[in-house]
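Here the complex is missing a single protein chain, while all its other protein chains stay put.
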Amino acid sequence: MDATGPTEREHTFSWVDPGVGLAQLPLLSGLDYLSGMRDGSIPRPPMASLMNLALIEVQHGRVAFECQPAEAHYNPLGMVHGGLACTLLDTVVGCAAHSTLAAGFGYTSIDLSVSYLRPITLNHGVLRAEGAVVKSGSRVIFSEGRILGPDGELLATATSSLLVFAAGPSPSAPAKHAQE
Amino acid sequence: MDATGPTEREHTFSWVDPGVGLAQLPLLSGLDYLSGMRDGSIPRPPMASLMNLALIEVQHGRVAFECQPAEAHYNPLGMVHGGLACTLLDTVVGCAAHSTLAAGFGYTSIDLSVSYLRPITLNHGVLRAEGAVVKSGSRVIFSEGRILGPDGELLATATSSLLVFAAGPSPSAPAKHAQE
Amino acid sequence: MDATGPTEREHTFSWVDPGVGLAQLPLLSGLDYLSGMRDGSIPRPPMASLMNLALIEVQHGRVAFECQPAEAHYNPLGMVHGGLACTLLDTVVGCAAHSTLAAGFGYTSIDLSVSYLRPITLNHGVLRAEGAVVKSGSRVIFSEGRILGPDGELLATATSSLLVFAAGPSPSAPAKHAQE
Partner (left out) sequence: MDATGPTEREHTFSWVDPGVGLAQLPLLSGLDYLSGMRDGSIPRPPMASLMNLALIEVQHGRVAFECQPAEAHYNPLGMVHGGLACTLLDTVVGCAAHSTLAAGFGYTSIDLSVSYLRPITLNHGVLRAEGAVVKSGSRVIFSEGRILGPDGELLATATSSLLVFAAGPSPSAPAKHAQE
């Protein structure tokens, strides 16, 4: 954060063209793709830059992210906007599901149900968010996620349903959406 | 968005110290506070800058926002991250509830349940998000929200429960959280 | 309800072997099947008897049921158990989805998210529950439902995601579940 006036703030976020990662997406299993993202060989998506989150652990059916909230994420009520918790939770439930998929399969979130257990403020420091598959399936995957403060305090939880689909033969159209 | 290399991107977001709006929060009714935000006399919160969203309509129990997604909001799947839809929906259900509160009362989201009806891409252009109170109450408010594309196509919906509380006598602690 | 002692109660519920309706299920479109249930040519399922609910309206993407709660549906808190509202809401969101399906297609609920707006008591008399498809699809259908008191007061709402699948060639196995 850079002060530009008594009450003005600004911050420059940077990211890599999402097409770089997207070209790899249909070629790799979910576990290989996410492992590449954890190791830095595959760039993290733009939204991860805005929300200051990073994938730190991935295994079959399980992921963990770290997130450092900032003033940039505040809502009008003087705390971190619920949208940051949602973004984190949507990310971990989706990546947990993705980690179980073979190359050539895609997924899309059907829904996300979030419980805001405690308010998140800058005092929390670095958050940890965990996602886990509750039930896998060839058509629908059920995942759950949770956000923890540095002392292990539970801050928010979520459940999600995700649709699995064959991503199609062409890597040029990896984002075809399953619900259409 | 500013290109800094063949695949590198960056963008500078700016906002006003959230303390400016926060000082007004306990002094105004929700409708007056949000009207000020719509008219620009009260600064929008930092998260609204990151998500490129603006309050355009407010009345008792109802609000509408506009949002212009950008590449900065993309997920690894080649579409706008679900976290943007969640942020928009969390915002409209909360502001709809807030618009019904007298000065001196605060609220906090208990939960948010989001349905992702259709993927959101940059092709959608400017989105419209609407929030409405389904049932008001002195302790719990139920709100619903939805996101529409430029042609009125329904892209996502949400329901939310929000807790109402007396914000306390001191404007210096407006963010005291209700769930503790 | 039949009194058998100062504080003992009993009631006899009756229904038709669910196999009778099940034999028709794979042969009819959802609209034809539900129309038969409304008209009485196809028996209502056992759970509809226990919950005292009846299909009264059906069209493509929309249904309405009536329900008469009784003391048999009370919870320990002196009001109608939330499970009755859930059963009604699960029913209307599912039947609304079913009403859009051609013969040979089945569906199964992925999830249901219920908001309890107001307590339901016997004073409410006959309830009306409405279900409607929010977005149809070849793989996932999104529906919403609501319960209204006799005066139109909104008592509970729900949203649901439902998975669509080809029911398979054999009417002898109509209940194959889609999530496996």
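For clarity, chains are labelled A, B and C in written order, and residue numbers in each chain start from 1.
The criterion applied here is as follows: a contact is a pair of C-beta atoms (placed from the backbone, for glycine too) under 8 Å apart; a residue touches a chain by one contact, two chains touch by 3 or more.
If you're wondering where the values come from, they're calculated on a predicted model, not measured in any experiment.
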From C:31, C:84 or C:164, residue that would touch the chain that is not displayed: C:84
Residue numbers in chain C that touch the chain omitted from display: 4, 6-22, 25, 33, 37, 43-47, 49-51, 71-79, 81-84, 86-88, 90-91, 94, 106, 108-119, 121, 174-175, 177, 179-180
Residue ranges of chain A at the interface with the undisplayed chain: 113, 115, 117-118, 134-135, 142, 144, 154, 157, 159, 161
Footprint left on chain B by the chain that the document does not show: 110-111, 113, 135, 137-140, 159, 161, 163, 165, 178-180
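The working rule: only the chains that are shown with their structure count from here on.
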Centre-to-centre distance between chain B and chain A (centres being mean Cα positions), rounded to whole Å: 20
Separation of mean Cα positions, chain C and chain A [Å, integer]: 36
Per-residue overlap in chain B, given as positions that touch at least 2 other chains: 113, 115, 117-118
